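Now for subunit A:
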Amino acid sequence: MNALRRFLTSSLGQKTLMALTGLGLVGFLVAHLAGNLTLFQGAEALNEYEHKLESFGPLLYVAEAGLGLLFVVHIGLALRVTARNREARGVGYRQRTHMGESTVASRSMLISGLVLLLFLLVHLIDFRVPKAMGSDSVEDMGVAVIDRLTSPIGFLIYMVGLTAMGLHLRHAFASAFQTLGVSHPRYSLWLRNAGFGLAVVLFVGFASIPIYLMFQS
Partner candidate 1 sequence: MGSSSTETKMMRLNVEIWRQAGPSDGGGFESYKVEASPDMSFLEMLDVLNEKLMADGREGIAFDHDCREGICGMCSLVINGQPHGPENETTTCQLHMRNYKDGDSITIEPFRATAFPIVKDLVIDRSAFDRILQAGGYISVNTGAAPDAHAVQVPKVQADLAMDAAACIGCGACVAACPNAAAMLFTAAKVSQLALLPQGQAERSSRAIAMVDQMDKEGFGACTNHYECMAACPKGITVENIARMNRDHLRASFTSRD
Partner candidate 2 sequence: MSPATLDSKVPTGVPLADAWTRHKFDLPLVNPSNRRKFTVLVVGTGLAGSSAAASLAEMGYNVKAFCIQDSPRRAHSIAAQGGINAAKNYKSDGDSVHRLFYDTVKGGDYRAREHNVHRLAEASVSIIDQCVAQGVPFAREYGGLLDNRSFGGAQVSRTFYARGQTGQQLLLGAYGALNRQISAGRVEMKTRCEMVDVVNVDGVARGIITRDLQTGEFERHAGDAVLLCTGGYGNVFYLSTNAKACNVTAAWRAHKRGAYFANPCYTQIHPTCIPVSGHYQSKLTLMSESLRNDGRVWVPKTQGDTRSPEQIPDADRDYYLERRYPSFGNLVPRDVASRNAKAVCDDGKGVGSTGLAVFLDFRDAIQRDGRDTIAAKYGNLFQMYERITGEDPYSVPMRIFPAVHYTMGGLWVDYNLQSNLPGLFVLGEANFSDHGANRLGASALMQGLADGYFVVPATITSHLAGASMQAVSTSDDAFAEAEAASRDRFQKLLSVRGSRSVDQFHRELGQICWDKCGMARNQAGLTSALSEIRALREAYWQDVNVLGDGASLNQNLEHAGRVADFMEFAELMVGDALHREESCGGHFREEYQTEEGEAQRNDEAFTYAAAWEHKGDGQSHELHKESLTFDNVKLTTRSYK
């Protein structure tokens, strides 16, 4: 069998891909947060940042396609692996006591992931789709974003999405390294804490924006 195909169809290969795409998405989140933080300087700053991105021209589309691919692969494999895992258990237990490092976060990866996916769709419909259709309403992206985030419904959706992201990352970051085989008793605890820290930083970072904006208005 072709070695690559065998790798990609094996459970470990698929988990490896999930870990790599997941880490890629973490990178995207960090960059996204950096961009969003420009809102602390007002709508104009965000627009400026956006124009700068647009100035990359076709390169931006390539980047966006890559990002999309990360999402598709990550989500596709997640669904596939989850289905396989359900099947592997078969009949479930009547009683179950969780042990080890099983946490709410680790057990709800599928749910937090699906919530994140929903949020992503809402997010895209809000900002990316209209822009692609050339709609006028997003001429001023900064103002549009501020409008969204400070409306009660928008704020709520945003916070739900962020909570899902935080939960997801809480387990995902250290888990990805374990899957990639990065493990040493000396550093494992450090990695787990880093995963927790990252989840907190991203959650606080993203959440600080609408809260700041609401105080502003």
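As a selection rule, all candidates are chains of the complex that A comes from, given by their letters.
Operating definition for what follows: a contact is a pair of C-beta atoms (placed from the backbone, for glycine too) under 8 Å apart; a residue touches a chain by one contact, two chains touch by 3 or more; residues count from 1.
Computed from a prediction, not measured in an experiment: that's the story for all the values here.
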Touching candidate - 1 or 2 - for subunit A as found in this complex: 1
Candidate 1-facing residues of subunit A, complex: 3-4, 6-7, 10-16, 81, 84-85, 87-102, 106-107, 109, 171, 174-175, 178-185, 188
